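Please read through the structure below; I'll follow up with questions.
So, chain A:
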Amino acid sequence: MKKISLMASGLLVLVLAACSNETGNSAAEEADSLLKSDWKNVTEEAAGQEVNMYMWGGNENINRYLDEWVAPRLQEEHDVELNRVPVNDAQDFVNQLVDEKSADKTEGSMDIIWINGENFKAAKDNGLLWGNFTGQLPNFQDYIDPEAPEVAADFGEPVEGLEAPWGKAQFVLVYDEDKVKNPPKSMEELAAWAKENPGKFTYPALPDFTGSAFIRHVLYETTGGHEQYQQPAAEIADLETRLEPMWQYLNGIEPYLWRKGETYPESLAKQEQLFASGEVWMTMSYDPALAASEVLKGRFPESTRTYVLDGGTLANTHYLSIPFNSSQKAGAMVAINEMMSPEAQTAKLSPKNWGDLSALDFEKLSAEQQQALNDVDLGAATLPIEELEQKRLPELSSDYIEIIEKGWMENVAKD
Partner candidate 1 sequence: MSELRIVNIEKQYGSLQQTGSRAFSLKPVDLAIQEGEFFSLLGPSGCGKTTLLKLVAGLLEADKGELWMGDADLTRVPPEARKFAMVFQQPLLFPHMTVEDNVAFGLKMQKSGKKERIERARNMLSRVGLEGYGRRFPNELSGGQQQRVALARALVTNPRLLLMDEPFSALDPSLREEMRELLGRIQKELRVTVVFVTHDREEAFHLSDRIGIMSEGELLQVGTAKELYEQPASTKVASFLGMKNIIPGAISEGRFAATSAGVDFPAAEAGLTGPAFLILRAETLQLMNSNAQTVRKDRWNFEGIVQSLRFNHGFYTCKVEMGGLELECSLSGQQVQSISRGQTVPLAVDLKDMYWVAQ
Partner candidate 2 sequence: MKGFPRFIKAFLFLFLFVFIVFPFVPLVLSSISYGWQWPNVLPESFSLRAWEYVLFGSSDTLRAIGVSLSIALIVTAVNVVLAVPAANALARYQIKGKWLVEAILFAPIVIPPFVAVMGIHLTFLRIGLTETILGVVLAHISPTLPYVVRSVIISYNTLSTDWEDQARMLGAGAFSRFYHVVLPHLLPGIAAGASLSILISLSQYLITFIIGSGRVVTLPILLFPFISGGDPAIASAYSLLFAAMAIGTLMGLDFALKRYYRNKKTAAGKTVEE
C-alpha cells in the first residue's frame, strides 16, 4: 500500500510540474502596445485567439444570444472564438481577479467580463481592469458619445475608458391592462391609486435591487428632483432632513399595501409570482423587456403592459471590460467591438434574442440603422425606445444607496 501511495504522489508532482508552465513577461508589454496600435494590427493579432467571456449565466435568452448569434459571427468574420463562461454572480469573478492580482498571475483566463455599478467600482479601485481601451474600438468611436452622462459614469463612478457600454436598462413599472385602466404616473397618483385599491400594490423589501431602485424614484419625486444628489452624499450636511419626506410618503402608503404593509415580498422573484398569480396588480423591473419575455414564456398574462413615470425613471448602462491579466486582449477588443456593432445591438434588442436596449447613441446611427432598430418588434408589453429614451433619470452613486437601504430598515420596515 505504501508503495502505491508513494507512486501516486510522485505522479501528482509530475503533473503539477507539467501544468505550471513558465509564463512570458513580455506579454504585458506587448498588450500595452495594443492600446496605441492601429485597429488593423489589433484584428490581425486577434485572429485565431480564443476569448473567454465571464458573465452571469442564469438567463436562457442571453446565453443563446451569445452562443448562437454573437459567437458564430465572431468566428466567421474575425476568426475569434468566443467561449462563454457562466457565472452565478459578477462579484465571484471580481473576487477571483483580486486573488489573481495578489498572486501575480499574469496570464489570466478572463478576457471579457460583464460588469457595472458596484462591481465596476470594486474592480477599478483594486486595479483589476486593463486600461483605457474603449477609444481604440471603431464602433465606440463611431456610435458612442463619450461625454454622454449615461456612458461617462457608471453609477456615479467615472468610466475613464476602462469599460465599453454594451447595453442599457431602464426601470419600468408593470401592470395588468385588464385590471388597471389608468396606471399611476407619479408618486402622488400612486399613493391615491393604492388607497383606492388596497392590497394591490407592494414593492420588494430592501436591499432587493429592484425594490431599492423603486425607493430612489420616491426619493427623486418627494424631495425635489435628482439634481441635488449628483455630489457625494458626505457633502450634503442636512441629508437626513432632506430624506424625511420620502419616509413620510412610504409610511403613508404602507397601510394600503399588500398584507397592509406588515410584510414585503422578500425578492423581486416573489413579487413577480404575486403578480403572475394576480394577488397584486403591479410589479416593477429594471429590465424594460422582461415583461414581454415573461408573456412569451406564459408566466405573465397577455394583458401585461409596462410604462414609465411622467417624471422619468432610472436608467443605467452595463458594460464590457477587459481584466488586467487577460491573455487574449486583442481578441477581447475585437469581440467587444463586434458586440457594439449596430447589427449586434439590433439583434440584442429583439425580445426573441434578449430584449436588451441598445447602448449606441441613436443620433449617431445612419438612417437605415435607425430604421432597423425601430423595426424590432418589442412586443406589446415593451415601451417604444423613443419613449424610454426621453424619460431617463441618472442613477445614484453607491454611497446614497447604502444610506437609503439602512434608512428604510429603520424608518419603514421597523414599525
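How these were chosen: all candidates are chains of the complex that A comes from, given by their letters.
In this section, contacts are C-beta pairs under 8 Å (C-beta built on N, C-alpha and C of every residue); 3 or more make two chains touch, one makes a residue touch a chain; residues count from 1.
Worth saying up front: this structure is predicted, and the values here are computed from it rather than measured.
For chain A in this complex, the touching partner among the options 1 or 2 is candidate 2. Listed in rising order, the residues of chain A touching candidate 2 in the complex are 1-2, 4-5, 8, 15-16, 19-21, 52, 54, 56-60, 63-64, 67-68, 71, 85-89, 92-93, 96, 99-100, 102-105, 109-110, 268-269, 272-273, 276-279, 297-299, 301.
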